[in-house]
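Omission of a single protein chain aside, the complex is shown with its protein chains in their original locations.
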Amino acid sequence: MTVEMTVREALNRALDEELARDPSVFLLGEDIADPFGGSWKVTKGLSDKHGIARVRNTPISESAIVGAAVGAALAGMRPVAEIMYIDFLALCADGIVNQAAKFRYMSGGQVSVPVVFRTQGGSGRSTAAQHGQSFESWFTHVPGLIVVMPSTPSDAYGLLKSAIRDDNPVLFIESKMCYAQKGPVPRAETAVPLGLADIKRRGRDVTIVAIGAMVAEALAAATELADDGIEAEVIDPRTLVPLDKVRILESVSRTSRAVIVHEATKRSGWGAEMAALIAEEAFHDLDGPVVRVAGANTPIPASPMLEALHRPNAARIAAAVRRLLA
Amino acid sequence: MTVEMTVREALNRALDEELARDPSVFLLGEDIADPFGGSWKVTKGLSDKHGIARVRNTPISESAIVGAAVGAALAGMRPVAEIMYIDFLALCADGIVNQAAKFRYMSGGQVSVPVVFRTQGGSGRSTAAQHGQSFESWFTHVPGLIVVMPSTPSDAYGLLKSAIRDDNPVLFIESKMCYAQKGPVPRAETAVPLGLADIKRRGRDVTIVAIGAMVAEALAAATELADDGIEAEVIDPRTLVPLDKVRILESVSRTSRAVIVHEATKRSGWGAEMAALIAEEAFHDLDGPVVRVAGANTPIPASPMLEALHRPNAARIAAAVRRLLA
Amino acid sequence: MPLPNDALLEMYRRMTRIRQFENTCHELYQRGQIEGVLHLSIGQEAVSVGACYGLTADDYITSTHRGHNDIIAKGADLTRMMDELFMKETGYCRAKGGSMHIADFTLGILGANGIVGAGIPIATGAALAIKLRGERRVAVCFFGDGAVNQGFFHEGLNLASVWRLPVVFVCHNNAWAESTAQAATHAVADVAERAKAYGMPGVSVDAIDVTAVHEACAAAIARAREGDGPSLINCKTYRWYGHHVGDADQPYRSKEELAATRARDCIVHHRERLMRSGVADARLLETIDRDVAGEITAAVEHAKAAPPPSADSMYEDIFVGIDVREGGAS
Partner (left out) sequence: MPLPNDALLEMYRRMTRIRQFENTCHELYQRGQIEGVLHLSIGQEAVSVGACYGLTADDYITSTHRGHNDIIAKGADLTRMMDELFMKETGYCRAKGGSMHIADFTLGILGANGIVGAGIPIATGAALAIKLRGERRVAVCFFGDGAVNQGFFHEGLNLASVWRLPVVFVCHNNAWAESTAQAATHAVADVAERAKAYGMPGVSVDAIDVTAVHEACAAAIARAREGDGPSLINCKTYRWYGHHVGDADQPYRSKEELAATRARDCIVHHRERLMRSGVADARLLETIDRDVAGEITAAVEHAKAAPPPSADSMYEDIFVGIDVREGGAS
C-alpha cells in the first residue's frame, strides 16, 4: 500500500513521525518554524504540532546552529539541524567536519554523535553562483560522516528516518529540483536502510550511476536510449558514505560500461571518486572509458539559459552513452 | 647558479622579494609578525624588514582574515593571507569559495581578485585529527580558484612568486612535512609558471603522480624500484588547478600504468579526480587499473605509530607499483 | 548644518529612483518578465540614500541580497541593472550574476552579496586597502539586522576597530530576517548597543528621515576619513514586502503591522518636508517623479531589446588569462 506524495511532503512526514516517536529528536534552523515552515517548506506544520521548543527558529548564525547541534548530540539528544543552502556550509563546516565527524574517533570511541544536518543543493532555479552549488564530494572526503542524497519521495522518507535513528552524524543532502517531484511512498511507517544502492532501472548495456536530481534525468535518458535498443541500468547509490560498492561494481561487471552523472561541477565532484573506484577495482571488467556527465567547471550562472547549459540533462546523458557505445 | 635552502626559507624569500617589489603586496594572518615570525616561521624577519603595516598580525578571526583579504584585493591590493592550518578552512571557506573564486564571474568579468591564501596541511607531526588534514581536493572542486601545492624549495619559491603576481585568487597549500626539506633554488630571481607539471624523474614502466610531501616518498619509491629494474616516472603537477593534463596523460600514454599518491584521505581525495581523468581520457592507453595510494579513510590518529600507518610512504608506494606490474 | 536645497532634492530623486525601480521589478516579476530571486528594498530607500549621499566613485560600498537600493544610491546605471535582471548580455554581470550580485567596480560598488554578512569583512578589507595606501576614501558597509548575529559581523567589526579602519557599518534594520522577528534572535534590543563591544561609536536613527540618516552617516564618514576609525549606524526601517517576491503572503506578520509601518513612508515624509519648507512644490516633485519614470521605462525598453548572452559566455570571466574550455577538467 502506497500513497502518492512529493519529496517535500515525504521529508515532512519523516520529521513529523520521528518527532512523535522520540522525545530526544528536535529540529533547529533558520525560519523553520510555523507559520513560515522553512524556506523550502519542508518543516511546515511541525512547530504548530510539536511546539516551538522542539522546532526552533535560530538567528542567522550557521556556525552556532551546527555547533549547538553537535553539543546537544554529545549531551544525548538527536538534533536535526537545517542549513538552508549547502553553499552556506562553506562558512560553518567546522562543526560537521572537525567536530561531529571526529568526536567518536578522537575520544577513542567513548561517544557517538547522533546528529543529522539537513541541507539542500543544486542548480536549476536561477539562484546563481552562491545558491546553487553541490558540495557532496567535500563531505564524502571526511571520514566519520555519513552522506545521504535521496532522489525519490520514498527514499527521501525512508532514508531521513534512518538518518535520524542512526547513531552516527549524517549529512542529509536534499536536491532543490526534487522537492516537487511526486511518487509513491509506503503507507506504513518504514525506514530505508543506509548504505544500500537502489537499481532504479535494469539494463545490460551500460551502468549509469546518478545521484540526486540527476536520477530522474538518467531515467529519462534510459527511456530515450531504449528506443534505440540500448538498455541502460540506472543505479542510485542513495548513500554516498557508506557506499554500496558491491552492488555498483556488480552492475559494471555485467554491463562493462559506466557513466556517472551529477550536477556538481565535474572536477573533483563525487563522480571522480566513483570513476576512480571503478577504474581501480573493476578495471578488467571495463570495455571503455569511465565517463562522467556533470556540471560544468564554471561557477553557476544566473541566467536560466546559461544555467541549463551548466546542468546535465537527459539529452546530454543519452548522448554520452551513445558515444561510449559507438 | 643555485643556492641550497629549505622550503621554509624559499617561501620566506619569495615573500620578501615580492613585498620589496610591489607596494600593493601585504601579508596578514595570525602570529605572522616578528619576533615570532609565524607558527611555521615562514614569515620570519618580514615585519622587521617591511614593517608591521605590511606584515600584519590579526586577531583569531579566520573569516575576517579571509574576507578582508578578498576586500583588499577587490580594492586593488595584492594580499597574501596566512591560515595557520588548512583544517581551519572548514570555518572560513566562504571568502575563498563563495567570494574570491566567484567575484569575477558573478560580476561578468568586471574585476579580478589577486589574492593568495597561504596555508599548510598534512599529517606526520602527531597533531591529530583537527591539525593534520589535507583538503586540496575540496578546493579543486571550486571553479575560479587556482590551487598550488609545491613540494621542493625551488618550486615553493618560484610558484609562490607566480601566485602573488597572478591576477587570480590562489590557494597556496604548503606541506608541513616539507618545510625543513632542503634543495637548490636559483640564485637569480625567478618565477615558476603556474599550470606546469614537473617530471621529477623519468621512467618508462609506470607513471607515479604525487603531490606535496608525497613527491619525496614517490622518488624514494622509484629509487627502490629501480633496484628491481622497474623504471618509474614521477610527476609532480605542482598546480592542481589549472592542471597540466597534457604532460600527465602523455606520460601515462608512454608507461600505460598510473599510480597516484597523496596523503589526504583516499575517498574523494584529489587522486580521485586524477584517476577519473585518466580513466576517462586515457583509458585506451592503460594496461591496468589506476591505483591510488593515499591516506586511510579514517580521521588522523594522534599516536605517531598509528599516524605512520595512516600516511603513505615509499614502501607502500613501491609495493603498489609492484602489485600493479605483477 | 542644514543641507542645501539641491541636496534635499537630489535625495528625493534618488529615493524615488529606487522606489520606482523596485516597483517596476515587482511588476515585471509578477508578469513573468523577469525570473530568479528578487528581494525588494521598498521602504528602505532613506537608508541607502542617506548613507551614500556625498560619497564619490572613489569610495566603496558593499551591499546584500537586498541590494538594489544601495547600488542605485551609489549611482549605478539603471539600464545595466535592468539588463541584468532581464538576464541579458549587456547587464552588469553579463547575465551571470543576477539581482544578488550586481556590482560596478568603476563606481566602488563591490557588489551585492548572497551570503548574509559576507560583505562585512569585505568592506573591512577595502578599508584596509585605503588605509595602507594612505587615501582619504571610505568604505560603507550595508547589511541587514539578521546579519548582526553572524560571526562575520563580530570578526569584521572587531578587526576594523583594532586597526582603526575607515569603514562605516550601516545596518538596514528592517525588523525582520526572512520570516523571523528580530526579538526572537537578538540578545539586545538595540543594534547600536553592539558597537560598545567593539569600542566604536554606535548610533541609532529613525530611517523615516533621510536627512537624519545622512547626518549620522556623514559624521561617521568624516570621522573615518580623518583616520579616527569605524562606526556603527543602526538605521531603523521596515521591509514593506515579503522576504523575496515569492514570499507574498507573509503569514508570519500581521496586516496591521505592515500597514502601520507603511504609513511611515520615508519618501512621503521627505516629500512633505520639501513642500512644507518650500524647497519644492508639488509640480517640481512630479517632474522629478516623471523624469525618473522615464529613466526606468527607458531601462526596461533597453533590457527587453538587449541581446541574450551567448552560450560561450558561460565559460568566460572565470580566470584572467586561463581558458577553462581548453583542457577539459583542468
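Labels for the chains are A, B and C, by order of writing; each one numbers its residues from 1.
The definition used in the following text is that a contact is a pair of C-beta atoms (placed from the backbone, for glycine too) under 8 Å apart; a residue touches a chain by one contact, two chains touch by 3 or more.
Quantities reported herein were computed from a predicted structural model and do not represent experimental measurements.
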Using the definition of touch stated at the top, determine which of A:146, A:160 or A:185 touches the missing chain.
A:146
Can you say which of C:149, C:173, C:204 or C:250 touches the chain missing from this structure?
C:149
Which residue from C:193, C:209 or C:228 sits in contact with the chain not drawn here?
C:193
For a quick check of understanding: of A:10, A:42, A:66 or A:234, which residue touches the chain that isn't displayed?
A:66
Interface with the unshown chain - residue positions in subunit C:
149-155, 157-158, 161-162, 184-188, 193-194, 196-200
Chain not shown, touching residues in subunit B
30-31, 33, 35-36, 39, 57-63, 87-88, 91, 125-131, 266-267, 296-299, 301-306, 309-310
With the missing chain put back, which residues of subunit A would touch it? List them for me.
26, 53-54, 56, 58-59, 61, 63-64, 66-77, 79, 94-95, 98-99, 103-112, 143-144, 146, 166-168, 195, 241-246, 273, 277, 281
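Keep this in mind: only the chains that are shown with their structure count from here on.
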Would you mind checking which chain's C-alpha centre is most distant from the centre of subunit B?
C
Using CA atom averages as chain centres, what separation in Å is found between subunit A and subunit B?
30
For subunit A and subunit C, what's the span in angstrom between their mean Cα positions?
35
Counting only residues that touch at least two other chains, what does the list for subunit B look like?
63, 94, 98, 105-106, 143-144, 241, 273, 281
By residue number and range, which residues of subunit C touch two or more other chains?
93, 95-97, 101, 113-115, 118, 151-152, 318, 324, 329-330
